[in-house]
Structure formats: C-alpha cells, structure tokens
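Every protein chain of the complex appears in place save one, which is left out.
Residue numbering begins at 1 within each chain, and the chains themselves are lettered A, B and C in the order written.
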Amino acid sequence: MCRFVAYIGKPIMADEILIKPKNSLMKQSYHALESEMTVNGDGFGIGWYNQSIRKEPALFRSIQPAWNDDNLKYNASMIKTSCLMAHIRATTQGGVSIENSHPFHYKEYLMMQNGGIEDFLKIKRRMINRLDEDLFQWVNGQTDTQYIFALFMTIVRENKKKDTPHSLDELTLCLSQTFAEIEEMKKAAHLYSPSLYNLVITNGKELIATRYSTQPDKETRSLHIASNAECYTCEKGFLRIRASDVKDYSVLVSSEVLSHKDDFWQKVPENHSITVNKDLQVQIRPLQ
Amino acid sequence: MCRFVAYIGKPIMADEILIKPKNSLMKQSYHALESEMTVNGDGFGIGWYNQSIRKEPALFRSIQPAWNDDNLKYNASMIKTSCLMAHIRATTQGGVSIENSHPFHYKEYLMMQNGGIEDFLKIKRRMINRLDEDLFQWVNGQTDTQYIFALFMTIVRENKKKDTPHSLDELTLCLSQTFAEIEEMKKAAHLYSPSLYNLVITNGKELIATRYSTQPDKETRSLHIASNAECYTCEKGFLRIRASDVKDYSVLVSSEVLSHKDDFWQKVPENHSITVNKDLQVQIRPLQ
Amino acid sequence: MCRFVAYIGKPIMADEILIKPKNSLMKQSYHALESEMTVNGDGFGIGWYNQSIRKEPALFRSIQPAWNDDNLKYNASMIKTSCLMAHIRATTQGGVSIENSHPFHYKEYLMMQNGGIEDFLKIKRRMINRLDEDLFQWVNGQTDTQYIFALFMTIVRENKKKDTPHSLDELTLCLSQTFAEIEEMKKAAHLYSPSLYNLVITNGKELIATRYSTQPDKETRSLHIASNAECYTCEKGFLRIRASDVKDYSVLVSSEVLSHKDDFWQKVPENHSITVNKDLQVQIRPLQ
Partner (left out) sequence: MCRFVAYIGKPIMADEILIKPKNSLMKQSYHALESEMTVNGDGFGIGWYNQSIRKEPALFRSIQPAWNDDNLKYNASMIKTSCLMAHIRATTQGGVSIENSHPFHYKEYLMMQNGGIEDFLKIKRRMINRLDEDLFQWVNGQTDTQYIFALFMTIVRENKKKDTPHSLDELTLCLSQTFAEIEEMKKAAHLYSPSLYNLVITNGKELIATRYSTQPDKETRSLHIASNAECYTCEKGFLRIRASDVKDYSVLVSSEVLSHKDDFWQKVPENHSITVNKDLQVQIRPLQ
C-alpha cells in the first residue's frame, strides 16, 4: 500500500509540505498512520508544474527510500509550484524501478495511485489490447497504475469532441468508464477479486481524485481532502492547515490525514470523486 | 550495442574470466573493440550455474557501470562455475533497470543478446498476443530480448514431445522458428527494418548461440567462439587461451575477441548457429 | 539502530538463514522485534567465507532495502558457507552508501556492529590520529564502526608477537582496549554520552562478539546466542533451531531472537564477550 498527497492552489515551496514539517509525507515514510503496511520504502516520486515555464510537468523519482534522500530535500527547497504530487511506494505490482514509480506523466497530465487491480496480471493482456497504439507504446513500466492511466487516456481520446477541451465532468465520466471496463475484463476472465482506485489525475490546473472500491464492504482505502486551506508550519514544527481568505485558497488531497489537530480534513466517502476546477472550487460526488 | 561472453566447460572461478585479466569484459566496458558504441555503462549482469546445488541458475545484475562495481569483484572471486554468462549493456530498448538487464532467467534457462529488433515497439503487441499466458505473465521488463526469449519458450513448449527433453537440434529449430515468426510479424506490419539476433541460450549443460541478421548485407554484429580451449592469465596479466587436453575442455562464445594474440578465436559466419552439447562438442551450422 | 546475525559452523546454504524462513532477517527488515526503530531500510550487507577457495571473505552490500533485493535472493541461493554475517542498516552515522554499509572487510577479517559511539564526530579526529597509517588509508567510509574496526586492527598489530597468530583471548583483550581507548578520548573531550559496542568480528574460523555499553544502566542493546545448534526450516516455513549432534554443531549470534518458539537462544549478559573457537566451543565472559 502506498501513500500520496496532492496540492493545488496558491504557489507554495514544495518543502513546506514535503520536507520541513515534522509530520511531512517524507518523514512519515516510516509510519503511515492509517495504512496497513508500516513502511513505504520502495522508492518515491514527486511531480510538479510551473505554468510560467511550460504546460508539461516535471518528475523526480527514485528507487530509494524517501527519508534519507538529499536530492529530494535540495530540489524541494527550490521548487515553487501551484500544483504538486508526491507518492511514496510500498510495491505490490511491478519491481522497484524508476519506470514503476508514481507519479506517471503523459503529455500535460500526471497520475498517481494508492490501490490497485487485484489479479492484474490475469487481465493485463486484455488491457493491452484495449489501448490505443500510441498509449500502448507509451507504457514503459509494469505497474497496474500505468496501464489504468493508459486506458483512461485511450477513453479520453475516444470521447474527444472537436476543438473543445474536455470538461472536468467529461473527464470524470471517462474515469468511471475506465473502472467499468476493467471490471468487465475481470468478469470476462471470471475474476471476482476487489479493485481499489484511489487515485489523482491533474493537468496542473484542474484535478480529479477518486476513492473507489469495487467491493466497498470488503476492502477500502482512506482518502481525505482539505479545501479552502492555507498550509503553514506551527511553532512546534508541524504542518497545520487553517482557513484561508480567498487569496490563499488551496486544496490538499491526501491518502492519510497530514495534520491531526485540524478539523480541516474532510473524509471522502467511499466511491466518490473529487473535482477541483480552475478556480479551486471543489465538488465531491458519487462516482457512477 | 551490448557485449557478452559465455563460458561452458571445466569449472572455473568467474573472476579469472571477468575481472582479473587486463582485457577482461569488465575492464573493457570502457572500450569495446569491435563495437560501434564505445561505452557499455548502462548496467551489467552475470548468470551462472552450480549443478551440485541446483539446476536453476543465479543472477547478479546491476544498473551501474561494471567497471567500478565492488559487489561484482567480490562475488566473482567466490563463484566457481561450469557455465557462466556475462553481459554489459548499452541500452537501446527499455530503460536502465534491473528488470531490463541481461541475462534473463526462465526456469533452468538463461538468455542474453547483443542485437535487437528494430521497430520492436511496433510489433510488441503482436508478440504479446503470440505468447503463452504463463510466459506473458513472466515478462517483467521492457526489452525486446525478454520478449524474444518468451516467444522462444512458447514455441519450445508447443513443440514439446511427451516425456522426452528437447534435443539441441530441436531447440535450434525452435530458435529459427522464433526469428521467422518475428519476421512475419514485421512484414504484416509493413516493417522492413533489419533485426539482429546475436544471442546465447543455455540450460547450464548445453548451449546454443546464434549470429543472425535478417539483412546481413546491411547490418551485422560480430560473434566469436573458442573451443577446446583452456583459459589462463599470462604473466603480463592478460587473458589468454591455449589448446587444452581433454580434461580442460571448455568453450567460450563472445561478441568480441577477448584475447588478440591467440589464433584460437574462430569467427562465426553470418546467419549460423553454434551448438555445444553435454560433452562440449561444438557444431557450427547455417541457421535455416 | 541496526540488526545483524552471524553464523559459524557446519556449511550451510545462506538462503536457509537469510531468505527462506518466514522469520528471516531479510523479511524482518520491516519489523525488528526488539528494536526501537521499526525499519531497517538503509541498505544491507552480507559477508561470507569459503575456505576452500580463499582465506579472504566476500561481500555483497547494497544501498537499497533488503526486502525486495533479487540479487540477494539469487546470491544467497548459491552461497554455501561455514561462516556468514548479515546486517541490515538503519543509519545513524554516515550517509547511505556502499562504503558505509556493514560488514566491513579488512584482510581476512569481517566486522559489523549494532550500536555506535554517541558524539562520534567530536572524537573522530582523535581516533584518526591514533590509527596506523595503513589502517587510516584503508578507511573509505564515514561510519563510526569502520573507525572502531581500524582502531582495533591498529591495537592488534601493536600487540602482535613474533610469528604467532593472536589467540582468541588476546584478540578479546585488544577489543577491550579499543573500547577503553575510545572512552578515554571521549573523556579528554569532556563527552559523557554512552557508547554501545554490540559487534561481531570473525576471520572465518573463529569469532568474537560483544555486548557492551559504557552506561549499561542508561542504554543497552540486546544480543543473543544459540550454540550447539542446528538450523532448519519447520513445516510451517519458520526458521527453527534444535540441539545438534556433534557433527552439525554450529553457533548463531544475533541482535534479536530469530525463532521465538525455541529455548535455544541464550541472552548474552550486558558487558560480556562471546568467543567461538575453531572447534566451535563457546565462552561467554565479562568484558574487562
């Protein structure tokens, strides 16, 4: 089981979230609070945007544990970003390699996941045969997550209407369709194991996240959101979140609560999606 | 372009071939003598057998250059083996990861390659759909070589006769069929680029190697063999080879000549196979 | 805090201790039973001897967590050894690099530690100036452990009598002197923090281990020994130990108990040394 956090909003220094706080994601790679596995030592990755430089994000991923990584500390201290993703891995599908590390990058999109398709290998060939040739060739790793991303982008492309970019609602529908198609592939293969799609997709300006289990009564993962939030470090060195005036508006999505003392964190209900639009307005709705 | 060496015969310490000689494969990772690319710094791998312990081989692979690797030096100084493969990589297909490093291991077999399928990505899906489900699920990397190996094992399995192990000739035919099928896939995809199959497959007791180009007039790679050979280090510190009495009988197959001063090296003709049987008898014949 | 295990005795396959058991050291890199830190993900190392090949040991060390390392699994499955050391690291002094990974190798000796000198950096220069020039130049990392080893070898050399190898008792005295000298350096620097010397030194034929704290009332680490022991894997997949007949005689020294159900493990008292001689006879005595 992995852990992740996504930030979108007012430009922030990456280390303010990832490194400096005593309860930062990187320091917590030792102990995940609401996670079954206590260690996320199978590499990590961050992805970030700087729209004044280019539309495409950058990645920094490593196959070593995050907790001792000097490159991460240095980089995070120089990255000012309005959209950031960070992921620490405890591997289930695919070996520990850069290619298998989240987030994944396709064109202007980043995607990361905490969850997975049980019995993935048994439907992998079906998924491969469903992909656009471009997207099939783009896949360079072995994780279920990268294949889910490729299937999603295939479906997005098929649903593309001339000259208009997808709305957030359309993208969310494509995500629903992705999950549904994988479920059909599993049924066709007589597989009845659960799949968990706790994931985040962003283009740096808008963001979609899902908390979704095909068998919510059996197995589920946590997902939390803090909106209209301003991150700061309290005098004791912990990351805290407070209500912001409009100017500081930002949204955090996280697999676990990052700051226990705040009531800012809202638990995302099972099988719901989050959308954050260009104006940082949040909608939490059931996933169809 | 990669470089490799395979040894089969009288048990030998691995470092006598790989490390100690001034012209060893590892020291030559800087300069490949007959190779277009001057550097093989994209990782390395060795595989070896110890039949007194188990039928399956062991692997040691790394994503760092071989020339400075202490683990390799230490390990090679303790490995006594009658069958050894070593490969240094200059990547063409697939990122620099352990999963993409040669040799590849399947059951009692090892396989490594210097060459590749041009336009591999364009027939990758066809190859995937030709594989046995087991072998498809076994593939954990992204190199053309691992897919060639998986296709070969699929064909071997299809041609399996009840209760009798494959003869070397049967395995060589399966290899021919593998190359032919890939060629057909390329034709079906209207691809007319060359493919080069300079590779070695072994089960630790017998060995097959091929020097094969689909367009030998256009592009080709070197392959050499030294048979009935005894390896030793001369007083100047170089690996040398001399004729052995029957007891020391061994066979070396190498992408480049390892010892220039010896006339022991025989150049394998284009589009030929080498078979080395359990008694270390060598046959070099045209590949059909 | 680190964890380690040392084995000396009847030749054994390394994976029987390190990999296969459900309670093996490598699987427990996630959870150390008696350790404060729950994760030992800052690399690992093994060292082993094969006297039929050479007197010097070999090392395999990595900066990645042990739990996912394929090279370790493969290597351990081929290593048959009468003396083995394994160490998983949670770094305190020195970055995560191969050079800083235990065990350390000097000539025919291996050494590893779970513990350390608090305020090491403040006496590091004193230690450097106490070392033989050879041993000073030999140090290639930054851990306190490697400097302790170098100081010990300096003292051993000074106490060398002509033409006779050191007895185990003499070596143990050198170890006592090493600890005492470091303590004097700390006093001279007005440092009153504790030092913990839970360590193992071997030449492949004999072994010394210590459980030693300069302030045993304040801070201490566990150390256990199983002697006259035969390791085996029980039908449930766990490493177990039973009394052996003379032929299977072996000794295990471990920072934590590896097999909970056996009463074979003996807790080493604080500030005691263990010596295991060539005939695998064990003595546990107070360290002076």
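Just so it is clear, a contact is a pair of C-beta atoms (placed from the backbone, for glycine too) under 8 Å apart; a residue touches a chain by one contact, two chains touch by 3 or more.
Computed from a predicted structure; not experimentally measured.
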{"item": "Sole contact to the chain not displayed, among C:Ile53, C:Ile128 or C:Cys234", "value": "C:Ile128"}
{"item": "Residue among A:Lys22, A:Lys80 or A:Lys107 that touches the chain left out of view", "value": "A:Lys80"}
{"item": "Per the touch definition above, residue among A:Ala58, A:Leu121 or A:Leu168 touching the missing chain", "value": "A:Ala58"}
{"item": "Touching residues on chain A - with respect to the absent chain", "value": "13, 48, 50, 53-54, 56, 58-62, 70-71, 74-75, 77-80, 98"}
{"item": "Residues from chain C at the interface with the omitted partner, ascending", "value": "94-95, 97-99, 121-122, 124-125, 128-129, 133, 136-137, 140-142"}
{"item": "Contact set of chain B toward the excluded chain (per top definition)", "value": "30-31, 38-39, 41-42, 63-65, 67-68, 70, 91, 95-96"}
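In the analysis below, only the chains that are shown with their structure count from here on.
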{"item": "Interface residue identity across copies chain B, chain C - same or different by half", "value": "same"}
{"item": "Centre-of-Cα separation between chain C and chain A, whole angstrom", "value": "42"}
{"item": "Chain centre separation (chain B, chain C; CA means) in Å", "value": "39"}
{"item": "Residues of chain C whose C-beta touches two or more other chains", "value": "70"}
